[in-house]
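A single protein chain has been omitted from the complex, and every remaining protein chain is retained in its original position.
First chain written, first letter: the chains are A, B, C, D and E, and each begins at residue 1.
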Amino acid sequence: MARPDGRVPTQLRPVNITRNWLRQAEGSALIEFGDTRVLCAATVEDGVPRWRRGTGEGWVTAEYAMLPRSTDTRGARESVRGKIGGRTHEISRLIGRSLRAVIDFKAMGEHTITLDCDVLQADGGTRTAAITGAYVALSDAVKWLRKRRNLKSNPLSGSLSAVSVGVVQGQPRLDLNYLEDSVADTDMNVVMNGDGSFIEIQGTAEGAVFDRELLDKLLDLATDGCAELTTIQKKALSE
Amino acid sequence: MARPDGRVPTQLRPVNITRNWLRQAEGSALIEFGDTRVLCAATVEDGVPRWRRGTGEGWVTAEYAMLPRSTDTRGARESVRGKIGGRTHEISRLIGRSLRAVIDFKAMGEHTITLDCDVLQADGGTRTAAITGAYVALSDAVKWLRKRRNLKSNPLSGSLSAVSVGVVQGQPRLDLNYLEDSVADTDMNVVMNGDGSFIEIQGTAEGAVFDRELLDKLLDLATDGCAELTTIQKKALSE
Amino acid sequence: MARPDGRVPTQLRPVNITRNWLRQAEGSALIEFGDTRVLCAATVEDGVPRWRRGTGEGWVTAEYAMLPRSTDTRGARESVRGKIGGRTHEISRLIGRSLRAVIDFKAMGEHTITLDCDVLQADGGTRTAAITGAYVALSDAVKWLRKRRNLKSNPLSGSLSAVSVGVVQGQPRLDLNYLEDSVADTDMNVVMNGDGSFIEIQGTAEGAVFDRELLDKLLDLATDGCAELTTIQKKALSE
Amino acid sequence: MARPDGRVPTQLRPVNITRNWLRQAEGSALIEFGDTRVLCAATVEDGVPRWRRGTGEGWVTAEYAMLPRSTDTRGARESVRGKIGGRTHEISRLIGRSLRAVIDFKAMGEHTITLDCDVLQADGGTRTAAITGAYVALSDAVKWLRKRRNLKSNPLSGSLSAVSVGVVQGQPRLDLNYLEDSVADTDMNVVMNGDGSFIEIQGTAEGAVFDRELLDKLLDLATDGCAELTTIQKKALSE
Amino acid sequence: MARPDGRVPTQLRPVNITRNWLRQAEGSALIEFGDTRVLCAATVEDGVPRWRRGTGEGWVTAEYAMLPRSTDTRGARESVRGKIGGRTHEISRLIGRSLRAVIDFKAMGEHTITLDCDVLQADGGTRTAAITGAYVALSDAVKWLRKRRNLKSNPLSGSLSAVSVGVVQGQPRLDLNYLEDSVADTDMNVVMNGDGSFIEIQGTAEGAVFDRELLDKLLDLATDGCAELTTIQKKALSE
Partner (left out) sequence: MARPDGRVPTQLRPVNITRNWLRQAEGSALIEFGDTRVLCAATVEDGVPRWRRGTGEGWVTAEYAMLPRSTDTRGARESVRGKIGGRTHEISRLIGRSLRAVIDFKAMGEHTITLDCDVLQADGGTRTAAITGAYVALSDAVKWLRKRRNLKSNPLSGSLSAVSVGVVQGQPRLDLNYLEDSVADTDMNVVMNGDGSFIEIQGTAEGAVFDRELLDKLLDLATDGCAELTTIQKKALSE
């Protein structure tokens, strides 16, 4: 019951964060969870969407997408098909919602930060890698915004990271790669803040339902994984 | 801290299931959770999507939508806007995934059952009402299929129901209506099978993050709510 | 040459109108012509479309759609196909145009009333049922508008109803159901006001052309049918 | 109460039909009703739409469109807007339905004829000009088809023409131009076959409802107008 | 190695320009290069696109399209397919860009001129015919604009024409028709101003790469062809 890449069940893949991978974005990070590579770019714009104008509050949103050949077989571009698929929509919404949980909109003023998370290479866990990397890009964009617009208080009210956990052949495992993910009975994505509280939990019975005991084990695994990711993010942001 | 409709925190709204509301569908149910009203229609078709042909296995899928004036203010039709929104996509996928958890595809043979869940009136909890009602329509459609196609074993491997739980002013509550939902700090949708195991958990920190203890309370509430809904479904299906 | 449901040629199906079927709309009616069931919802909004701004006049428009399983076999959702079909467009335009014939736009002021006519179950005559039901929902919405916006004169300048007539096996018949409609040689939809004048006539030779004499008989049938519907509408609106 | 171009109420505009305006189409006609100019092209293709395959019967369909600057002010292209408008849909369907009324599908065999009616210049009555011209193009395409595919019997079972009538300042008039059309109280399009029977009637109360007597007068006008157009078509087809 | 229509390699097809083919457009021309027929319509509108507002400068843009049966076999309408193809986009952009090279935007003031180039019949060289005809329509529209808006200086800073050249069986030829174009090894479209300078060059190796010497010969041919077209345009504009 060894893992395909030799990790123990509680072990993350090697995680790498390259800050400022892009020269022009207000914040950016290339994040790698093993072979999964996501480019996260933060764009700061003055103004907010129409429904929010005049409130004095800012907005944070996200868009997730996969390059057509980020996967083992080529997928058609959503721009060519003329519409965005359900999975893309779902993940974009998840990333945006998660990031907004650590933002103080009043402190931002009427600015919008958009996080583009483009998967360059996919090997499982792209959405959790995207969230973890997006936080780093967001942090830099918030710094840029504070300085340029002379904001009094910090719009960033905390940190956040995300990881996937799952059950493979009855064994709870942390940070599944694609091979494991495709045979998992249960698949769960967990987003937590730096204090160890939950921001989002999405657990799905893929092949078998799960009981409360198994759920508890998965939540334990995720809690430890997110804590470790928080440390890696801090290190990247302090360099 | 009374609830707007006078319920105690652990109480469901009045739930009504009208089977065979449609004359032509192979299975149908109009389900009401208080003022929330969802029409669930099951369609049985021979054949399966292309990617599944030749496997001998069936398929179950779902589409969710809201009538434009099901809500307090009118929303534009997705057909008129020319594209399906992220929320619609997300809920359609959730319903289909949940239903597939209680289906034995081999027993179905190469047939497709599509569940259309159209919200006629919305007052919170439309996705969980849709899942709970869709199961009833699916049950009738499976009976129709077994009889007409002379299937040996039962494609339905269990039952399922769903309920929302949330935290309002610090208090965990079962089955939020729209008024409660719009001010909740945490919002969670839970799908369970008739044996009390989990099929899907989606918890989101709307206004405040949540810790493990609060999460446990919400899961307890949902477990009881789903058990109660299972009883109501059984009664409806036995009439 | 008996009709499939035993009616005489000049007989309507049982017509039922349930006012205020929706709790949140400014006006609504569930209308049934036999097994045909259409939910009509009227929405009042301040303001008018851009091309009408500054004229001091209001606007009334309509959108018609069928639920995917309102029919005998499931039809793909127009939202999923990404575009509205020709038939839907045509009927939406017919309903809107007909309703505008009994509206005094000046008396409305710059408000818009949108009628959503969603076919929950279809058994022929959905467009004429929609028009007849939409008038009831519109009446209630106009009352709501007069009261809330303190309008001096009544924006409703008359009533209207609609019915289909057709020729089946050489016999002119009133209010065709789906079975009759699918074999009719001529199919005609007639919209009239409460005074017995015409608002819209659409007659089509499906299987055989029709001469002036046959046309006259169809118009006689429709005139009587609309008069009867006017009485039913009045009764519903007086309750 | 003189007409803007000096015609008497029962008078058509000058009608011109140029056959074979296109070198490559199997049938084509440039038709002019005064300043209204429509290019009608008929395309013959082997095979029929999927839902008709294997029936041994043919199909006739039509597509109507306006060039962006066919009108007084420029209209956006439907290809640029990414969707076809309701009016375009409605007219395309009307033309196709009308043409099919004079076609014997069995005699055609499994071939499809598509009529493209593109309005090069619009001055009222474009849909009726399109139908009248499309018949001419269709006739030539049917001849082409009979010869090339060696058909035994004639797929064309009759002729058809169409004209608009309307009420302007209380006066019934034949073949309204744009100026008249825009102020008409009632607007009616009538499609008839060469024997003087009706194929389609579409009458709309634009500004005022109309009673049976007025309707009768409009039908008389249209009957005479269509007879005159039939003569013009015959002449064009005999050259 | 004679050309299919008997021309010598340096010879244009017969070119015909009918000015004011449309009664309502501010400028229009039906241009014919042999059997290729393009209707060019110029529309003048007050105001400019949003990104140009407040600059005091005007804008010129173009849209190219082919009627479905302009070609030998029918092509699907882009409006029906719901999107514009790459070739259409490319040619529309080329026409607009070329026309803008002879416009003084400051002299125009904040007005927009849109050139619609609709191919009624296609026999090769539609894009170069469109540019050559569009210039004539643009000239008339500019005259209209100068007069109506009382412009001081002339917004038209020069003239322009375009022609295709290509290599067929090793022989450089001017103004290829469809038959030649489909077998050409190299295909080049050249846009020049009235003074013989280049505005746009687009050369493509279709079947064989081309060296500098061949390129020079093609440029010579195009230079002479454009000069001849300039003369034809001048004649048309002086009538």
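Assume contacts are C-beta pairs under 8 Å (C-beta built on N, C-alpha and C of every residue); 3 or more make two chains touch, one makes a residue touch a chain.
Quick caveat, the model's predicted, so the values are computed rather than measured.
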item: Partners of the unshown chain among those that are drawn; value: A, E
item: Residue among E:50, E:152 or E:212 that touches the chain left out of view; value: E:212
item: Full-complex contact with the absent chain, from E:79, E:92 or E:177; value: E:92
item: Sole contact to the chain not displayed, among E:169, E:182 or E:202; value: E:202
item: Which of A:39, A:129 or A:209 contacts the chain that the document leaves out; value: A:39
item: Touching residues on chain E - with respect to the absent chain; value: 83-87, 89-90, 92-93, 97, 101, 188, 193, 195-205, 209-212, 215, 219
item: Absent-chain interface as seen on chain A, which is shown; value: 22-25, 28, 35, 39, 41, 43, 45, 63, 65, 67-74, 77-80, 82-84, 88, 114, 116, 118, 120-121
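The rule we apply is simple: only the chains that are shown with their structure count from here on.
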item: Those chains which touch chain E and also touch chain D; value: none
item: Whole-Å gap separating chain A and chain E, where each centre is the average of the chain's CA atoms; value: 50
item: Interface hub residues of chain C, defined as touching at least two other chains; value: 82-84
item: Chains grouped in pairs wherever the two touch, ordered by label; value: A-B, B-C, C-D, D-E
